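Only a portion of the chains appears, each positioned as in the full assembly.
A, B, C and D are the chain letters, set down in written order, and residue numbers restart from 1 in every chain.
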Amino acid sequence: MPVILQGLLTILIGVGGCIGYFFLSNMVLDKVIFPARGENAGRNINRANAVRPWLFLFPALFLLSLYLVYPVIGSFLRSLYGRNPDEFVGLGNYISLFGSDDFQQAFFNNILWAIFVPAASTFMGLLVAQLTDKLSWGNFAKSMIFMPMAISFVGASLIWKFVYANDADIGLINAVRAAMGFGDPVDVVQIPFWNNFFLMVILIWIQTGFAMVILSAALRGIPEETIEAAILDGANPWQLFFKIKVPQIMPTIIVVWTTITITVLKVFDIVYTMTGGNFGTEILPSYMMDFMFRDDGRATAIALVIMIVVFPVMYSNIRQARKEMR
Amino acid sequence: QDLKYPVGEGDFNWDSYQAYADAHDYSGETISITGPWTGADNELFSSVIAYFEAATGATVNYSGSESFENDIVVSTQANSAPNIAVFPQPGLLADLAARGKVTPLSDETAAWITENYAAGQSWADLASFAGEDGETKLYAFPYKIDVKSLVWYSPEQFEEAGYDVPETYEDLKALTEQIEADGGTPWCIGLGSGAATGWPATDWIEDIMLRTVEPAVYDEWTTHGIPFNDERVVNAINEFGYFLQDGRVNAGREAAANTDFRDSPAGLFSFPPECYLHKQATFIPTFFPEGTVVGEDADFFYFPAPAEGDLGKPVLGGGTMFAVTADSEATQGFLQFLQTPLAHEIWMSQSGFLSPLKSANADVFPSDSQRNMNNILTNATTFRFDGSDLMPGEIGAGAFWSEMVAFTTGSQDAQTTADNVEARWAEMGK
Amino acid sequence: MDNIAGQKSSLTWATHISVFILVMLWLIPTVGLLVSSFRDRDQISASGWWEAPFAVELTARGRAATEATPDGDLYVVTGNIFDDEEAQSYFPKGSDDVVAFGTSGRNPTEHPAGQTADLGDGQSLVVNADGSYEFRTPEKPGSRGQRIYFAAESPPKFTLANYNQVLNSDGMGRAFLNTFTVTIPSTIIPILIAAFAAYALAWMDFPGRGLLIALVVGLLVVPLQLALVPMLGLHNRIGIGQSFMGIWMAHTAFGMPLAVYLLRNYMAGLPRDIIESAKVDGATDFELFLKIILPLSLPALAAFSIFQFLWTWNDLLVAKVFLPSDDASKVMTVKIADDLLGSRGGDWGILATAAFVSIAVPLVVFFSMQRFLVRGLLAGSVK
Amino acid sequence: MASLKLTDVEKAYGPVKVLEDINLDIETGELIVFVGPSGCGKSTLLRMIAGLEKITGGTLEIDGAKVNDVPPSQRGIAMVFQSYALYPHMTVAENMAFALKIAKKSKDEIEAAVKNAARILQLEPYLDRLPKALSGGQRQRVAIGRAIVRDPKVYLFDEPLSNLDAALRVATRIEIAQLKEAMPDSTMIYVTHDQVEAMTLASRIVVLAGGGISQVGSPLELYERPENEFVAQFIGSPSMNLMEGTVTETGERTVVDLDGQGIAVSHYPSLPEDMGARVRVGVRPEDFVEAGGEDFIFSGKVNITEALGEVTLLYFETDAGAVDETVIAKLPGTHRDRRGQTVTLGADPSKVHVFKDGKSLLYR
């Protein structure tokens, strides 16, 4: 049991430590460094208030820069080198990437994913959140829709093999086709172009739960009076939803959209396990995994391309944040 | 862990064990090993380790990992590597050796391998790479070999249909056509393997290569001495295409490209049979339907060589290699332990283990069929390691796989397939 | 809202029905997984899970017995096919529903059950629905009995073996505890740290705020793979090495961008008046955070903790890199992937079972957290 | 265009009954004002009429049809919420136009209606702002505007003017009165705390208290002939003074001895058996006049004075008798230096109310 004890202790130390840090650093700031006393009281208060945000931010920023910023910078440098870490190639990796058909295909597919999956998941999540909102068994329904979130990607891919398999004895789709007399089984993950969408369906199936949870919390935060007012104004449920509720939770929708977009840009497991990137289904993260630990120069270059793809999303978020701050 | 067989019992080479035990004592020392063996294989390997522990008093921590290849790269780069890593792919090992992450083995070990392993020199060569300093040294000890040149079938179905085991590559083609003519489907092929989808097809190409070109050409092929789109390679791919033709593969070639390799042999055992032949390595019985007895319900024959030509009986195989990633005395001791016949016999006597070690007693094999497999290995006139494992990862575990998938589905011809791989390989060289 | 008069019942019904359909759509694949977890691998790859609850026609084979009683110039072999060992391996409990039989693997269902088949050479065979057969042959049978193929209804077959294997395998309990040891601190600590940062980014004014928000969004997309090697190296250098401490730190850091991002966006939406009111009441930023912001951010905290919990619970990558590989510190995912699935993976029954076993705890977490995703937390506070 | 009928309406939040036994007939074209102490259920009753709260007992009829289960949007009502309930994501103009857009009115029509409402409510400069950039009063005006632009059968106003300044309040009140006059058929229900609003706007006032209706009547009726002490004190500001005493003369007129503080003569009739009964005498502060003759009522020492400009409030300390321990008189003109003086007050007997057991003698 000592590991458990260790775990409990860590929770205590970790949580206590965090609170302790924030509490003590605050106190030190207010009482010791910039005491609100004496002739400099006003100035000190101002200084303390200028420092305080950084106190609050410090642990998070520290971890972020150590665990994420630093590796990203390292990766960027690494991406300037070839397969052999001593061989400087400048932008060579990027240039050859963009010249490669596979990369272009992966890039194109990835854009498809980044548009379609967030859109569909957010929409479905919103739909479910709204529909289940007032249902007596809504919580149960939500849990069911949420369930895929709790399944690992590998498990999820397995599940979907039972749906997509090109054997009417295993794959549900082909079983249905067979039952309806459609003749030969088809392998849906081999249908050019559309197979991408069949793979996306899996991620949508998973991410809808995420969107639902967040959006349902947001829907519940809408002031009831505005809804009541709209009902009195004669809005039908449809208008109520699209004209009153959706605009009010727009910031949350952006959050959900962003998060899912980012998930899309990171998840390689589905493509990896379903098709291994074959049949024209390669996407950037799975393409990156082909090089990961083999040709780090190229793998890191792909990683950075992925990060660049996310710029528009970042931009829209910054704009939203600006708007909130007036 | 208890010893699987009490010391002194059975046909095992106990002398070698005793001698080793007397010479080595590592009490209190610990060594760590990581490798690709998990589940049942993990237990089997542990039964071998137990004898080492008993003999030396050392403790061995073995951990198997599904994602061994990634894990070992991470841990060597982060300087937390285990003492010994068991590499299933020489390509990755070569990479790490070139980066100086692996300790070379002694020249005596190299000599020992040459001497004691069947086709010893080829084994020693296989495990020798250029190190960080550019000097070629022995970096690993091969142990546990798979034979890939096997074709599996159901003896009873053969008997019923009146088919004979083909002796030559030409016979195999004739049988294929005959089965087709009889209204059956000759082959079950499945390339599906998640992220690794396509690798079974590369085994086909390698086997066909060994049967159509000189071994030296094969070696040049795997080292990019000749371009990948050499006409001989294209020819080999076309040969594979012969088996993929309509009516020769269960459910058609498109399905084959995505059928899981673990599921595809099941066709051999259904009634009526969905297929009569399945080419796969020694390990495949694990995935036969439960209760299938190798030797009775299922059997194998050597993927035959052409009658014409003088290429002999080439054998394609794979295997694992023990490399030292963090040296210590006990680590060296463990590698010496692997040189005792007993270290091979223990695993041999259980399942799924072939060894080129000549001094290992073949009597300990639990069944004839395993002994036969080992014979295929030891009788090989040419032994070649799985070519895709020798190629750089992006090719051997990347482009080669995926292009073969594309070829199998029929969406591109052999020339394009070879050209595409060559393009990737050529670009890498830059 | 629940109080509104005269909601149309047709609409309510439409809602009920469409939610039901959605739930069904979402559930079908999962049910497939659940059913599959009770089947063994052969069955999983032989027939669809939706057929599992029904009897299926299975083609099997066996051999007739070898003892024969002479009857005129013929030998008669009688018996029941289900007494045969090989047939039993397909039908351990026998079957009353033999549909057809045959003598060749090519055509195993040549003759309907009960019909006497003329096999040529004076031989004849009949197999009845209950499996009893009568084989007549002019020659005394040899050591191997006559091959009989037959098709019979096989009752649904379920097994707990997969569960048994997953749950009772060595060290599973330990792995389960280890998983908790990893997940709980890895869920709680980042929330706290991120909440403070999120508050600062949402409600404190300082230069560079917009930039930091952008940075957080940008970091969301960093692939973990990039960070593994440098961080493990760092842990080794500062002496944490591979340990629980290390994985807590790693999970905390890797969960940080999403946590800060979600929480900041939620907090930014809280009514300004309430926060100002607390400021006027003399609350310092610290008190304001603890006593006003945290309780009001409950839905966001709950949502994030669900996700962080899920992610750490299902994580394999980070656990493999930052935890030692010995049995004492294996978490469930590693245990399942490396110990249970066998060398080349793909034991679908185990995979399905493992997926189901590991889904249970996250679902409990979800259920218990769901109550915090409450309505009207802010109701009545401002006009 | 719409009449309302409430029969035995009640509302319970769980076990707590907030409203009970509400019976009320509202004729087409009436402007009914609900008044009552804070928390007595005015908003709740309004919301029930709107359909935003389920009616937990009794029936509500609009134009003779039971509408308990008719959804709010079908009831043809517009409501101004106490908390404004503006759509935060729409500009002022959009907020006002929303209902019309929903009703698929033509663009011109919508624009005209919004312009008109904005003019009335002096919101023209703010039409393009979001609610969060408005002051409290501006928000409230937008909320009113939203109701005005529609043309509903029934208007419900929940304290629509509480955040407006005096001038605007008067203006808006008159606007509402004119609106009412222009649409004599539309029925309005109005919740307010403002006496003046209630008195000037209402065709009838409903006084709610303690979960039920205390009195219904025209403003003057309530002012002049309150049915019980509660209504008497609630209507009028400052409220009516209540003083305890014993009846000493009954008949056409009633005389009460105010326990030594004076004598009150009232034109309220009393019965012989009231003789000697303990009652309360009520006089509105503004009904007091300085110095009385025979109908002497009350004398006391001035404690505080509050000069309001046109009138002055005098607060008298009483030893006993007065229920609230203070008696207030509102005298015309400025009386700044009366503090500490003893003043004698009288009142017209027709304006002297007498309550027995809380009920007015007039209503037995």
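Definition applied: contacts are C-beta pairs under 8 Å (C-beta built on N, C-alpha and C of every residue); 3 or more make two chains touch, one makes a residue touch a chain.
For clarity, every value in this text was computed on a predicted model and none was experimentally measured.
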Overall stoichiometry - one representative per chain kind is placed in view: A x1, B x1, C x1, D x2
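Going forward, only the chains that are shown with their structure count from here on.
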Centroid-based (C-alpha) most distant chain relative to subunit B: D
Central chain of the complex, centres being mean CA coordinates: A
Most extensive contact between chains (C-beta pair count): A-C
Rounded Å distance, subunit A centre to subunit C centre (Cα mean): 21
Whole-Å separation of chain centres (CA-atom averages), subunit A against subunit B: 40
Subunit A and subunit D: spacing of chain centres that average the CA atoms, whole Å: 56
Multi-partner residues of subunit D (each touching 2 or more other chains): 52, 71-72, 83-84
Per-residue multi-chain contacts in subunit A, two or more chains: 223, 228, 231, 289, 292
Touching chain combinations (by label order): A-B, A-C, A-D, B-C, C-D
Subunit A residues within the subunit C interface of the complex: 3-4, 6-7, 10-11, 14-15, 18-19, 22-23, 26, 30, 50, 52-54, 56-57, 59-61, 63-64, 66-72, 74-75, 127-128, 131-132, 134-135, 138-139, 141-155, 158-160, 162-163, 168-172, 175, 205, 208, 210, 213-214, 216-217, 220-221, 223-224, 227-228, 231, 237, 251-252, 255, 258-259, 262, 265-266, 285, 288-289, 292, 299-300, 303, 306-307, 310, 313-314, 317-318, 321-322, 324-325
Subunit C-touching residues of subunit B, taken from the complex the two chains share: 32, 34, 36-42, 61, 63-67, 71, 73-75, 77-80, 82, 156-157, 160-161, 184, 194, 260, 262-263, 266, 270-273, 283, 286-287, 289-291
Subunit C residues touching subunit A - in the complex, by the definition given at the top: 1-2, 4, 11, 15-16, 18-20, 22-23, 26-30, 32-33, 36, 44-51, 177-178, 180-182, 184-185, 188-189, 192-194, 196-197, 199-201, 204-206, 209-210, 212-223, 225-227, 230-231, 234, 244-245, 248-250, 252-254, 256-258, 260-262, 265, 268-269, 284-286, 289, 299-300, 302-303, 306-307, 310, 313-314, 316, 328-329, 333, 348, 351-352, 354-355, 358-359, 362-363, 366-367, 370, 373-379
